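Next up is a structure, given as structure tokens.
Note that this complex is displayed minus one protein chain, with the remaining chains in position.
After this line comes chain A, so read on.
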Amino acid sequence: MHSFGYRANALLTFAVTILAFICAIASFSDNFSNQTPSAQIQILNINWFQKQPHGNDEVSLTLNVTADLQSLFTWNTKQVFAFVAAEYETSKNALNQVSLWDAIIPEKEHAKFWIQISNKYRFIDQGHNLRGKDFNLTLHWHVMPKTGKMFADKIVMSGYRLPNAYR
């Protein structure tokens, strides 16, 4: 009962149990953080808007993204993955979500930012439905913890519209 083997086994089991418990509590504590993120997106320019050879519409935009995601960071946060998606509806598709830009925010200090970018990923439709299309620009964020449950949310900004003709 007092051999090295038994003692090592008991110690290891206890250590793993306590570690698992601590991870669970750390994750649970994330539920109590008060989160007040804010964001604004402005379309500075429609760079070009064309129909591709195989029939799909494609548009290139320059966006101005201002956001303050500092309140999302807790002591259990490893990084926040933020991305801007254009969301719209067409006659064939009930929902289209196209990610235009994303960024990894590793620390709280970098979470308040102002950035001007053209779309990192191509904004291509399934079809040619984009002329005159109303769409939302949504800033999504995914909080990746140091341990435990990941959670995500978004801010929807509506009122954007693509031009009626190709250019």
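Here, a residue touches a chain if its C-beta (ideal position, glycine included) is under 8 Å from a C-beta of that chain, and two chains touch if they have at least 3 such contacts; residues count from 1.
Throughout what follows, contacts and distances are computed from a predicted model.
Colleague: Name the absent chain by its UniProt protein name; which of "signal peptidase I", "Tectonin beta-propeller repeat-containing protein 1", "UTP4 small subunit processome component" or "Cullin family profile domain-containing protein" is it?
Modeller: "signal peptidase I"
Colleague: Please pick, from A:Val59, A:Leu72 or A:Ala85, the residue that touches the omitted chain in the full complex.
Modeller: Answer from the full complex: A:Ala85 touches the omitted chain.
Colleague: Based on the whole complex, identify which of A:Gly55, A:Pro106 or A:Pro163 touches the chain you can't see.
Modeller: Of the candidates A:Gly55, A:Pro106 or A:Pro163, A:Pro106 is in touch with the missing chain.
Colleague: Of A:Gln40, A:Asn64 or A:Thr147, which residue touches the hidden chain?
Modeller: Final answer for the missing-chain contact: A:Thr147.
Colleague: Considering the whole complex, not just the chains shown, which residues of chain A touch the missing one?
Modeller: These residues touch the chain not displayed: 23, 27, 78-79, 81, 83, 85, 89, 91-99, 102, 104, 106, 121, 126, 140, 142, 144-150, 152, 154.
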